[in-house]
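Here the complex is missing one protein chain, while the rest keep their positions.
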């Protein structure tokens, strides 16, 4: 049976690009790729069996953590991250074939992409109007040339956006990923037009709970911890559970619990795998001191950087300490 | 001369409501209120002298910190927060007078507001289409009934949104703050329709550097610290600079520095005023250990809750320790 | 067979008083009490089977830890503390029956006791000479009246001290515990003559390794940890292994390792029993970070004060965290 993986749609976004990378790495290039309306829908698809996995963005080098993903993972509560991948965020300006830069009086894209390309558009499209779209790919899709023999109607599953449908577009160019320009037959007029170059988005592959991926020595463990109180020192106490066992954190983000200003939970990536003793003991420690702790998975880190572990924090050191404990427990010394 | 205060426009948003609250508290009810296109424009208005102050949202009890504000304050680097206020976030559904709920086939609002009212719209407007707008107030404004004697054209300063201009609206209802419905002559069909009730947004009043507000005993100090390294323990070391002097944090949020995944700066609200010794010494400590530290102001906390200070962290205790140091320095003991 | 317990001799010292207390508490009042020349000899008696237990002083409320005991326990390395008791340190001035205070021109005692009674002797025996003795009890024993029918020779096992033998004493009074005055037939001229009143010495009962005493909820665990380095922070790191698991320390004393100035090991009493999860995990943590860790026993605390354990550090909380770990390990979440 063909596997089916969801991604935050529409088609041809950076999220589909991330899914393509992940499927290639896992040898599932023939899997079905299913665009999903939003994160909740993707997660529902896992629960109801429609999907075997779902890819969602979790962190961006410019914007930081992706709140919708972090909160959806937390509130769902029964999903597991099994892989991650990094995608370079590069926008192109594209138009129907034959369009010149000088022809563009109005352009469309998602508001976030508009904000990230404002420097380039101010310099290269002065005076042009901006029309918001619900996604970068939607802006491209709606601009797509009619296929030969078309009756002038967009594809049946296409949702018209505020920017207008294909037969009635009020803009001449879209800002989107290269993947979208290619898929919708648009011509790229300018590449890598983001104001900040080098931006990277990190995506994770999520599935229903099951066996953890094997530890590789270059792993990451994701969790969400809610502090037991908002008193000073509660965050310090949380961090000490990691530092005492020599577990480094590669990401920590505060998210409101939604119960009022000043009440936080922390979304954390720790270096290492649950199968490693120092990570397991740190998590057990956090379990004790936190009001609530959610484990979201241990999985290989995208770049494969091996985690440095000091000699006194290795599995061997933990095992020796445990053996020593057993010995003094049984013979009194 | 009349004072002028900017706010994140357009008119009739929660930000204007926050500004109205702040002006009332400060006795400046006759000040001019100037809608600004975005945070940068508001801050530029301070620098070029057009504005005497600017109000921006900094934190929301549901969404967390407002990235655009946090990042703009950080990158601007020469502004100071002098006050804060809290606004309850309540959305209404409104329409031109006479419209019934059953007449609504399409509605418009900002994507964030759409996300926050999805539960209500699914139950009460099943099948209705959503058109994105650039702001909740813009959705209301564009729906506004034509004034008597109007020539059918919108106000000169109105920017048409993707959702259509007043003379050509393709939707029958808007989701917006009560302030916007009232200002644009729309009828409220439903109140407080957010999926989460009790949401609060915190706004700050920003101005050019100058004298700090006097300490009140219920103050907050805002700063942004970039860690000296991404090594484990750098965050712990930062937090210890506060805890060693008994300074509590009421908010800590990680923000990417934009230089790559895993590099963070922390936006922090500390309890207390720079004029207090424990806060000053903690900030000096952070100045030493951080790669970069930005002070964004000490100002009265919105709810007026007095900060608890342990006896050994009072100004008196610091002064006694300083006097003791002077004594042993001068006479050797 | 009669049990035999050693104590730091000679007879009638505070150590014998401590042993008597311990034997009463354990229902072994008929056990043999064997005076030992020094701590090493007492410990050798355990190893060679001559003794079933040995009592040694470990801490004094005035002088602090007893170096000879701490170092002997550490260097021996195969002994276990199974009980402790507290003895009030009270000295008496005693003499042969009929002696008056005014008759005393010279008195004898151990140098430590001399130092602790210097205030009293200066006021009450002005001008009197002090002769050092090898122990307080030896000073008393050598002064003992000859038994009726005696041939003028001291008991065969008595070692003459520098202060003179029984037949040739050059002093008229001894400063010693009440037990010694009583045993040697001396008359008490003044009681509780120490300059500091309320002094207490803590003694421990030591035996060969075996089963640990059952936990009582009011226990103490003794250990010796040598730091992995003399770098700053090594002690802090050690203490954090306890604080992270909520284990309080009731005593911590630095002892040189003997390898040079500035190299320390720490003799520590922690509150709690090895059978408790928080204590076991803290000890395992110290085992990892310390260069060397020696467990010296878990045993009931002398005063029976129950140890306070916060809810997140109870055995139940540890067990829940462990169960949670097992669950996420097996089903992935």
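The letters A, B and C name the chains in turn, as written, and every chain counts its residues from 1.
We take it that a contact is a pair of C-beta atoms (placed from the backbone, for glycine too) under 8 Å apart; a residue touches a chain by one contact, two chains touch by 3 or more.
In this text the structure is predicted, and so the values were computed from the model without any measurement.
Contacts of the undisplayed chain with the visible chains, over the whole complex, involve B, C. Of the listed positions B:49, B:127 or B:210, the one in contact with the omitted chain in the full complex is B:210. The omitted chain makes contact with subunit B at the following residues, 78-80, 209-212, 228, 240-241, 243-245, 274-275, 280-281, 283-285, 287-289, 293, 295, 297, 312-313, 317-318, 320-322, 324-325, 328-329, 331-333.
Within the complete assembly, residues 59-65, 67-68, 86, 108, 111, 131-134, 161-163, 196, 198, 200, 202, 230-233, 235-236, 239-240, 242-243, 246-256, 258-262, 264 of subunit C touch the chain that is not shown.
What we mean here is this: only the chains that are shown with their structure count from here on.
In terms of inter-chain touching, the protein chains here are arranged end to end in an open line. If you average the CA atoms of subunit B and of subunit C, the two centres end up 64 Å from each other. Subunit A and subunit B, compared by their mean Cα positions, are separated by 26 Å. Residue positions of subunit B touching 2 or more other chains: none.
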